[in-house]
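Only one protein chain is missing; all other protein chains are in place.
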Amino acid sequence: MRDLHVAGLTVRYGDFTAVDQVSFDVPGGKVLGLAGESGSGKSTVARAIAGLVRSRGTVQVGGTDLRRARRRDAQARRIVQMIFQDPTSSLDPRFTVRECILEALPGRRAGSRRSMTERVEELLSVVALDPAISAMPPRMLSGGQRQRVAIARALAAEPEVLIADEVTASLDVSVQAVVLNLLKRIQGELGLTMLFITHNLAVVRYICDDLAILNQGKLVEHGPAGQLLDQPQDPYTAALVGAVLRPGGQSAVNGAPSASGQPQDAPAVPVGVPAPAGQPKRSGETRDDDHLRG
Amino acid sequence: MGAQRNWYRSLWGSPSAIAATVLVGGLVFVAVAAGWLWGHGATASNVAISSEGPSAAHLLGTDPLGRDILDRTLVATRSSLVLAVLATATGGVVGVGLGMLSAVAGPVMRRLLGALISLLLSFPALLLAIFFAVIFGVGSAASVIAVGASFAPGFARLTQTLGASIADREFIHAARLLGKSRWYVIRRHLLPNVAEPIVLYGTVHVGQAILVLAGLSFLGLGVQLPAYDWGSLLEQGLARVYESPAGVVAPAVAIAVAGLACNLAGEVWADIIGRSGSARPVASRRTGRKGQVTSAPAGASGERPDGADWLLRVDGLRVCFPAAAGESAPVRDVSFTIRPGERLGIVGESGSGKSLTALAIAGLVRAPGRVEARRLEFLGVDLLRPSPQRSKVLGRNLGLVFQDPGGTLNPAVRIGTHLREPAQAHLGMSRKAAKARALAALEMVLLPEPLRRYRQHQHELSGGMRQRVSIAIGLAAEPRLLLADEPTTALDVLVQRDILGLLVRLSTERSTGLVLISHDLAVVAETCERAVVMYAGFVVEDAPVAVLLGAPAHPYTAALLAATPDIARGPDQTLPTVDGRVPGPEQDLAGCYFAARCPLATDRCRAERPPLLRLASRAPGGADPVGGDGGSGRSVACWYPLVGGGRFRSLTGAGQAEVAE
Partner (left out) sequence: MAQVTTTAAQGRPPGGDGRTAVRPSAAAQGLARFAAQRLARLVISVFILVTATFFMIQAIPGNPAADTLGQQATKQLIQLRTRQLGLDKPLLTQYWDYLTGVARGHLGTSFISTEPVSTILAARTPPTLELAIPAFLIVILVSVPLGFVMALRTQDGRGERTRLAFIAVTGLGNSTPDFVWATLFSVVFIVGLKLFPVAGDTGFASHVLPVAALVIGPAATLSRIVRVEALKVLASDYVLAARGRRLPSWLLYLRHVLPNMLTAALTYGGMVFAGLIAGTVLVENVFAWPGLGTEVVQAVVDKDYPVIQGILLVLGTICLVTQLLVDITLGVLDPRSRIRES
């Protein structure tokens, strides 16, 4: 149960700053939700913490500086494990499920093949998958099953910090529920420190203890999830929360579809014009994610 | 086992595969055995019969030294093939090495290598081969090196491109996160995934090598006497073409056949790779020619002069495709109606058939897909049979908005042209009038700087802007009905709200009907008056939105509602789930398709499929008037509807459910 400490995290590509001085702490065993629209930099933050992109600033787990640790010892990369959004490309199409998970198990253990096989089956049952699928390649599995294999693989590496990067974005609602419940249970049982990246604020309260909102690379607001969602301080947060639709139909915008003819949806700030300071800027951008919904 | 059958099918399954297998097999056989079978005739010189034409003893005549030409051609197979394989292998090793190097090198090195390879690729292989022939001289060894060197850039470029595309894939990142070294990642993840396309490229290039080497020998720059290959035989034959023209036939045919064999072999190999490769994602749209009609309801084909009562009537819609074993029906039985100006939502997850339903209505299901229905009418016009009236009514009165605006706007066509087209084609407007109208449309959808956007192409706009343009196009011909398939799925939440608001506003202002298809109940709740829930190609529930969400009647609706994320749901409130998967389109079940996953299913559910029936309302507190068709009535396809508005509390392992009344 180790803390995650991030300070002054900055990621630049040439002139462009994707992540600008982002700082937050995640107490050991807690879940921090990182939310924002596309282009907010949330995925970049995740990748920077995992060490997949070059960054500046401090990233520490339990007091240990990760960057230095990784330079000294490649195995230190296993401290942070990540589950990616696209289940199709996160598993090597040429590996079977078993091979995917085996690859993630720590080094050579005394005790051999049998104990490794047992461990694979154990992990598969943790994610509620039938051990019989271990001989199959990923293409024979559904999206939800593949995500569960990805989770099993991440767990096999025995990480301290788990990052879930939009893991349910490409899944159907009913499958999404399965994966969310699974993550919640595992995180709770293993006491993993978790970073939960999402663009969908509707799941945040269910999964996350705390919530941080990113806008164009900057951290806009940070606090306990429930509090932020009920009483957002920052106008951008308020706009995001207000735009979340509810299945009961009572969105913050309008309950019943309006018949008044007034363009209530006219943007306060026209798209493309730089927002005056403090105003929420509508980004109007396509998600950079791809969706497999049929 | 399946893999073996795949191999068999790939090798013998089609005419080209058979031809390839036979030809390649033949070539290899000849290459190996020709020396023994025909070696004598090829070397035995007999000046007495020099340069003769075809005869019984020598089918294609003899060369100046009296040697049988046919025999020589057959014997030359070995050197031609072996040299070609060597040259390709050389080029392959060097090229792949270069490509791999550039993949792991730093960015500067990579750019330099990339530029170098681009430069080399500007020149044809023969030119490069001549360049190297100057350096290394003439002869077999030199020409193998020359041809190999000319192939290397192609291999390098392919490896570079493949490497770059794989290096971006997340399983590479995942492997790095496991602490694996760079070399491990290349060896176990990168190489195996690029090997197949490279081998395919190599196979095709063996054929190319045969041709280039033959060309070099033909020019006298390749194999030198006394060795010979097809190219030099052809050249010798050409030199004596007036005395014995038959001398060119054998080597010419041999070269052509070998080239053909390699091309075909390449195709077969590509097919093998394709079969064993990763599954293609389930196509969300099947396109084909306008489908065949199989049923027209008796007497229902008469034209109704006005659609005052109904905008759209769908009854018993079924869309099917031929499949490996029988038929696949992604849409099995769909019925609903839309009144003028009504906003209807169609909700379903993947595999529900909702998108295909939209395509069927729009007449965009193409062969081999088939659309059947008891009734499919739009403004009184039958949509099942392709006809000029159908095209006219659809063009003029149905607007379409698809999920991916980047995909549905033509990258080569300006935005303005897209907008003008419907008005010009269906309203007969002039270009100027259509342009004015288009600009007005862009303003209506609140797109800033409309004149500038008018002139731009789709890649210059962001996703939200593109979707606004799509909506403007959809409304361009002033349709009576707008069909929007997942219009906001690819958009951010703030933009989504704007777009949905836009759709609602435009629909109310112009009394345009709206069909909004979405996997997200919340989206439908926000925008529509009625909703239809689809599952496995069926409509399972049809009700006004407030009723549907407040008191769902079908267990699937209840489950979907319960599983939909809600910003108010706290960490202690359970998120119920339903295990299992949707039955696929090939399945043909007797009973309810949800029965396998439904905690309330009985034997009757599994044996007998419940039809979509009107539900008499007995809802306490507030009468739902049971009106005529549509309006505020509701229907459900279930033997045991949750009439009191059951909500799933939890699902135990044994599949029980607590249903709150």
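As written, the chain order gives the labels A and B, with residue 1 at the start of each chain.
To be clear about the criterion, a contact is a pair of C-beta atoms (placed from the backbone, for glycine too) under 8 Å apart; a residue touches a chain by one contact, two chains touch by 3 or more.
Computed from a predicted structure; not experimentally measured.
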### Query
Where the complex has a chain not shown, which of B:Val93, B:Ile135, B:Ala440 or B:Ala607 is the residue touching it?
B:Ile135
### Task
Touching the absent chain in the whole complex: find that residue among B:Phe218, B:Tyr535 or B:Phe594.
B:Phe218
## Note on the structure
By the document's definition of touch, the residue of B:Leu264, B:Leu311 or B:Cys638 touching the omitted chain is B:Leu264
### Message
I'm checking contacts with the chain that's been left out. Which of B:Thr73, B:Thr90, B:Ser140 or B:Gln160 qualifies?
### Response
B:Gln160
### Summary
Against the hidden chain, chain B presents residues 15-16, 107, 110, 114, 118-119, 121-127, 130-131, 133-135, 138, 157, 160-161, 164, 167-168, 207, 211, 214-215, 218-221, 234, 237-238, 241-242, 245, 248-249, 252, 255-256, 259-260, 262-264, 285, 287-289, 362, 364, 366-368, 391-392, 394-395, 398, 400, 402, 404, 407-413, 417, 421-422, 425-426, 452, 457, 459-463, 473, 477
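The definition used in the following text is that only the chains that are shown with their structure count from here on.
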### Query
How many angstrom between the C-alpha centroids of chain B and chain A?
29
### Query
In their shared complex, at which residues does chain B touch chain A?
169-171, 173-181, 189, 192-193, 277-279, 281-282, 284, 343, 349-351, 355, 406, 446-449, 462-466, 486, 489-498, 500-502, 504-505, 508-509, 519-523, 525-529, 545-546, 549-550, 559-561, 563-571, 573, 575-579, 581
### Message
For a test of understanding, state which residues of chain A touch chain B in their complex under the given definition.
### Response
37-38, 47, 50-52, 74-78, 80-82, 84, 86, 88-94, 103-104, 138-140, 142, 150, 153, 157, 172-174, 176-178, 180-181, 184, 199-207, 226, 229, 239-241, 243-249, 251, 253, 257-259, 261, 263-267, 270-273, 280, 282-287, 291-294
